[in-house]
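A single structure is presented below for examination.
Apart from one protein chain that is not included, each protein chain of the complex appears where it belongs.
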Amino acid sequence: MNFPYFLQQLIDGITRGSVYGMVAIGYTMVYGIIGMVNFAHGDVFMIGAFNALIGFLILAALGFSTTPFMVIVQILIVLVIAVCFTAVYGWTIERIAYRPLRGSSRLAPLISAIGMSIVLQNFVLLVQGSKPKPLQPLITGRTEVPVPGGSVSVSYVQMLVVAATVIFMAIFALIISRTSLGRAQRACEQDMKMVRLLGINVDRVISLTFVMGAALAGVAGLMVTLIYGSVNFYMGFVAGIKAFSAAVLGGIGSLPGAMLGGILIGIIEAMWSAYFKTEYQDFAAFAILVLVLIFRPTGLLGRPEIEKV
Amino acid sequence: MAETRNEFLKQVAAEALATAAVTFLLSFLLVGFDTVSLQGQALTFNTRFDAVAWAVALVTAGRVLMALDRHGLHWPILVFGSIFAAYFIFAGVCGVLGYPAYDNLPKPHFDQPMALVIFGIAAVIIVGLSLAGRRTRQIHAMSSEQRKAIEATSASRGYLFLKYLGPTLIVFALALPLFANQKWVDALVVALTFVALAWGLNIVVGLAGLLDLGYVAFYAVGAYTYTKMSMYFHLDFWETLGFAGIFAAIFGIVLGFPVLRLRGDYLAIVTLGFGEMIRVTMLNWVDFSNGPAGINNVPYIDFFGIPFKRKPEEGTESFHTLLGIDYSTGQRLYFMYYVVLVLSLIICFVAVRMRKLPIGRAWEALREDEIACRALGINPTNTKLTAFAIGASFAGLSGAFFATRLGFVSPDPFNFELSAMVLAAVVLGGAGSQVTVALAALVLTIVPIVMLDLVHYRMLVFGVVMVLAMLWRPQGIAGHRRPTIWLHGKKNQPLTASEGEALA
Partner (left out) sequence: MTATKALPPELRPAPDPDELLCVDHLTMRFGGLVAIDSVSMVAKRKQITAIIGPNGAGKTTVFNCITGFYKPTMGRVALYSTPGEVPFLLERMDGFRIGQQARVARTFQNIRLFGGMSVLENLMVAQHNKLMHASGFTVLGLVGAKSFRRAEAEAKDRAVDWLKRINLIRVADSPAGSLPYGDQRRLEIARAMCTDPVLLCLDEPAAGLNPRESAELNNLLKSLRDEFGIGVLLIEHDMSVVMGISDHIVVLEYGRKISDGDPAKVRNDPAVIRAYLGEDA
């Protein structure tokens, strides 16, 4: 057992996992507040990635250079672009496809969400084509970190991703615990009727929840363009299932759980493709989802639900 | 409207501005910039701002027209909608027929002629909806007696139509091969396979309310079971058909047992995961499935033991030699057509019958309220498993048929897209009525054939239709339900809530 190799996979896994975690937060926030699985969220992430990609292309065409300082500036600008434009998608989807169905059965919003997912995928397929879009890596370079047994190479991108994840997690934690929006969200999770009676605009709280989730998906999309440098219209489907598995694994409704679940799934994936067959790594992710739902539906950090009879 | 004219215009203007802004933000990046990746070159783009402008203009105009319509001003949407529809249909038809004038007509960036026709048809539908909306508002303004009378007559008319449509379609389907050409019969074989799948899923989703997003997995099990058994044991279609159904049912029980106690959304995702897991396994387990290349030379269907071969082997008969006629490819085709027709009718019959039996009633009760069912001593797990297994077995039978039709099976067709399409057929058709589900399934298969050039648009339209169907009739799944047993004699109409109140 080669320790540096293992550590390398671990770092790789944590990086991937951070991306999954950011997408998973969107799933878990929406589920926590209206009890619905936003099937289209994975495709919102895909759109975020495309937004980031196009953002980078625009900046390149506008003549931004690639000195380290300018690269950081570019990333910040594209971050704003990705977050804003993807947030609008999140808001629009909720308004069009979910809000009108809020009173009806469980089935209707889910099918609407599936339809929306199909619409998003095929919309991007139509306007951008089916070929994957490779982007020149903006941040190259890695450092070698000596560890017992050899050394491990950590790329700057990986460090950036982890740092960004930590920052955004902190921001979200602050929003949830300190702001009135966060309080309203937590109240809605408990008792929406009461919140309405207190005069709070529940529709707006829900909309903002979707917006926040979509914004974070935009960040995740940006990260993906930096890490892998390639986007395609279908990436949302598989990524969405994995991110949802992460949300369930960590305990649906729990933000730290979603990130924890994401990182775990990222690590499992990295380990699986390193030590077993890569082709089955998606299989592994689905299998985790199924096993968690069968044996521990409340996940690692979730609260057990008691049926009200 | 009690609002003043100014307020009204301000409101519409505000809506228009918001719509334009949102549409702009949605389309600016993804539509405005066409990324181009060419071999060996860095990624570049072309700008398409005209398409963005069209999108913003069209959506905003549509929103303004609908807002005006909602506020009582009906002529703009009727007039402009009709003009728009007529223009687009005209332009599209020009393009389809190849008139040179087509090139000079202004049109949005995606100038596929058929797409323009479809935009035009969509506009016609929107205008129609606005008219229908007006009629609905008129009805709501009437007294409740008049309303009940109208509801009752329209419901009974609708039901009678469906009641006679079903048998009519069956007679039509039986007689079809007599006057249709082979290409159409082949297309209908595909369509009927899909209808069989939809009727099977209707039992799981429509009756029992179990959202299965991985139905395609059982389809695959049936196809591969047939392939492997017939090739390994040298059996023919009829000998292995039963096994395909049984194996699929076993799979249904094995997959269903651990997950059927999960709540709706979770069950949906898990079944989706199962479907994907089976697809990935088939794709990579090359020893078993030969991977993406697929398995060739799957035995074709036979006439109860007698093959449809042009040149039968030494000492055996072929279908045409038995009858003393010439060989023709149509023989196998027509036989397949009748087989799949009978298969789907059997599925339909079983589903209709089961609905009236205790198990069917238990499915519907479970769908309504599982807790009440438990309190009545009904075993929810077994009941759900039965629905799941029966649905799976029907998919398995259809899968065997699928494999034998082409003589070739690969993991490609067994993807989520197909599961979603079958689900769309069930949802659009609405549970409870076999006829509407079949109609929806037929539409969903015929439309892609018509839209062959527009294969990308096809899925987009599916998605849009799914969303719109839910917005229009969210209770589509439990729409107008007909009871399975009557006390006061069968009526020719489904019960409406207002009727129930009147009787109480």
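Here are a few things to note about the model shown:
Per-chain residue numbering starts at 1, and chain names A and B are given in the order in which the chains are listed.
Everything that follows uses one rule, which is that a contact is a pair of C-beta atoms (placed from the backbone, for glycine too) under 8 Å apart; a residue touches a chain by one contact, two chains touch by 3 or more.
This one's a predicted model, so the numbers in the text were calculated from it and none came from an experiment.
Within the whole complex, the absent chain has one touching residue among B:Arg263, B:His320 or B:Arg361, and that is B:Arg361. Screening B:Thr44, B:Gln182, B:Thr281 or B:Thr484 for touch with the missing chain picks out B:Thr484.
Panel shows chain B; residues 350, 353-354, 357-359, 361-362, 364-365, 368-369, 371-380, 386, 478, 481, 483-488, 491, 495, 497, 499-501, 503-504 of it touch the chain omitted from the view.
In this text, only the chains that are shown with their structure count from here on.
Between the CA-based centres of chain A and chain B the separation comes to 30 Å, rounded to the whole angstrom.
Those residues of chain A that touch chain B in the shared complex are 36-37, 47, 50-51, 53-55, 57-58, 61, 81, 84-85, 88-89, 91-92, 96-97, 100-101, 104-112, 114-129, 131-136, 237, 241, 244-245, 248, 277, 279-280, 282-283, 286-287, 289-290, 293-294, 297, 307, 309. The touching residues of chain B, counted against chain A in their complex, run 22, 25-26, 28-31, 33-35, 37, 42-45, 110, 209, 211, 213, 258-259, 262-266, 268-270, 272-274, 276-277, 280-281, 283-284, 371, 416, 420, 423-424, 427, 456-457, 459-460, 462-467, 469-471, 474-478.
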